[in-house]
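Other chains dropped; remaining ones untouched in position.
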């Protein structure tokens, strides 16, 4: 099974960097897991697909509504915002790109579950996370820290 | 995106038929979604992988603990039995093979969400489900009825 | 802490019996737990309140929208149908009155978690459940079988 890295965040202004993160992860053979919707989630998925990678989207609703078109596989969770837990738990590491309060919840859950978390600057400042200045640095750290949890 | 069919159930005595279901789904190009653990879930995944297919396991815990070795992708839900909702919601159709009370919950949720449900006999008798006598018949019906929900 | 009994089900035609169940539970000192919405859930809560009892509603949405007016306390779960798990898990025993597929999921979950389940006839026929012909019989059985799980 390939390494899985979750990319979380939001904000249209962060899409370019999120796309680079997705592309770099795919080039390194990692599967990209996101919440499956727009902005950062869509950009990371688009970047990964452009590089021939694999993408999984864990959607909040009861149907595929809102899914971006760069997903290979969808998980339709039906549990709303609580799916944020599944998004980060499914990553062997987590990269946060931008983001508002939902991203904060994801960082909190990721740290609770002891997943390595990289925040691509600028972004939430939370103790226990690693800071990265560039997509390259974020991906490098995430893949070095990633390890399956069992 | 490939059609996704969820295979639910349990019981070691149903593994052979579950493996056939997984194999037939993979041969027809469908991705197999399960709860990611043993018995029917493992057998369906093994059958799909043996035929070159793709498998996704939606695990109940907070790690990969208990995951069977025939999964291409894991979703670590962290929500225990409530992940049964995600398992059936993620299928464009659902096939039940054997199973106990957890499977009954999955059938109930699948019908609530208007997913087509095939019960491979013998199995739970629930109005609103389709009955199939063989793995071939179950897969045939599931793929004919499957359609993405948005 | 008082004994908690979950009342699940749906169907306007079952409201009168659900109200009797709620009333009888309250008269015996049990707290009534439901999914917090209409029909059977509302009727059971109304019955309990009419007898001076205590009611808890575990809602599926992210607000109080749809809550019936006979709830003392609401839990706003935000997890949609997955809250069915919490509804039955929170009962020291479960009584099903009428109901469709969501109720079937609840019966499946209740039996998975080894909660005693009484089906007030007519209703879903599931092995492992107790059958009751009247609200009195259902409540009598539920309270005799109820015990906190820890």
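Which chain is which? They are A, B and C, in the order written, and residues in each are numbered from 1.
Definition applied: a contact is a pair of C-beta atoms (placed from the backbone, for glycine too) under 8 Å apart; a residue touches a chain by one contact, two chains touch by 3 or more.
Here the structure is a predicted model, which is why all the values come from computation and not from measurement.
Undergrad: Tell me how many copies the full complex contains, given that 3 of them appear here.
TA: 4
Heads up, the rule we're going with is that only the chains that are shown with their structure count from here on.
Undergrad: Return the distance between the CA-based centres of chain B and chain C, expressed in whole Å.
TA: 29
Undergrad: For chain A versus chain C, what separation do you get between their C-alpha means, in angstrom?
TA: Taking the mean C-alpha position of each chain, the two centres sit 39 Å apart.
Undergrad: Out of chain C, which residues touch more than one other chain, so two or more?
TA: Residues 79-82.
Undergrad: Which residues of chain C touch chain B in their complex?
TA: Checking each residue of chain C against chain B gives 79-82, 85, 100-109, 111-113, 126, 128.
Undergrad: In their complex, what parts of chain A are in touch with chain B?
TA: 1, 4, 31, 33, 54, 56, 58, 62-65, 67, 71-79, 82, 85-86, 89-90, 113, 148-150
Undergrad: If we count contacts the way the header does, which residues on chain C are in touch with chain A in the complex?
TA: 62, 78-82
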